[in-house]
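This report concerns only the one structure given below.
With one protein chain removed, the remaining protein chains of the complex are shown where they sit.
Presenting subunit A:
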Amino acid sequence: MAGKEILDINKLCIGYGKGKRAKVVHDQLQAKMFTGELVCLLGENGTGKSTLIRTICGFQPALGGEASLMGKDLLQLSEKELSKMAAVVLTDRVIVPNATVEELVGLGRSPYTGTFGILNDEDKDIVHTSIEKCGILHKKKERLSNLSDGEKQKAFIAKALAQDTQIIILDEPTAFLDMPARVEIMQLLRQIASNSGKSVLMSTHDLDLALQMADKLWLLSAEKGLLTGTPEDLLLRNEFQTIFQNKGIEFDNKTGLFRVGYDYNHEIPVKGHGFEYVLLRRAFARNGIKTIRKAEKDTTWLEVCKNVSTSFKYFENGKCVGQEKTIENLLTLTLNNR
């Protein structure tokens, strides 16, 4: 997996302004990226994700430190040089009247075309395959204004592919998209990284997807700066907990996923297992009731029964006082009896 080093950030200082009035957002940032890697940059709003992305893309100057792309000093590169090394997909809403997918992706070839930007046969081939890789070949002649948000995002990713760079940088490509479209975009980026050997750096808020699909995570927080590593190593080091503590997010060791943290004011023992148990636990957690394993001494408890059909029983003083078919009714029963 470990390929060639692509991006090296060393003691980078990012922020706004110049000289004495400069406002430093982060200092001493340290990170590396390799070929074929999908890296997700995570962090709360306002921690400087976009500032970091913009600095790496060369849209704003760094306040100090070093950043190099394929061994060249990123901060000194001209637009022309950078355009052949890093392609971006931004959150900027772009409205180009009349532009089709093909025309947009064709603009991705601009760093290589002449004065009038005319595409030669090779450029056209690259445009075609880029659109194909993004799975929107059937929309090639379609106008951008007629595409769904997900398709539009794919068109911009195709543009970035056509740019033929070693690294693709995306600023929240999954924002504004619905769940299936988010997964699709993530899968597409995963494929691009794995199959073409390009490196993909994206900022995102989709914690679950990032944990499952990213090779490395970059965690950016006000307290700890930039932490990097594989998702699993970061989990083992318990880095998420420290970043998200007191923010209503808990890490579930059983599922390896994050879940919303609840304020429990009540506990109830439950006997049972399986999918029904998991769902029952979730429904009760939402209502501030923590479910615990039934111990011998408990006299009041809930039981998940799976005979012919699923049912839930409510026991009080060792006797069954109610049986319900749905979690909704069980919840009502429990809350009433409390």
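Convention: contacts are C-beta pairs under 8 Å (C-beta built on N, C-alpha and C of every residue); 3 or more make two chains touch, one makes a residue touch a chain; residues count from 1.
Note that contacts and distances are computed from a predicted model.
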Given "Aspartyl/glutamyl-tRNA(Asn/Gln) amidotransferase subunit C", "Iron complex transport system permease protein", "Carbohydrate ABC transporter membrane protein 1 (CUT1 family)" or "Cytochrome c oxidase assembly protein CtaG", the protein name in the UniProt record of the chain not shown would be "Iron complex transport system permease protein"
Touch with the missing chain holds, among A:Gly15, A:Gly65, A:Gly108 or A:Gly150, for A:Gly108
Filtering A:Lys18, A:Lys80 or A:Lys297 for touch with the omitted chain leaves A:Lys80
Absent-chain interface residues of subunit A come out as 57-59, 78-80, 82-84, 86-88, 90, 92, 94-100, 102-104, 107-108, 110-111, 113, 115-117, 141, 143, 145, 163
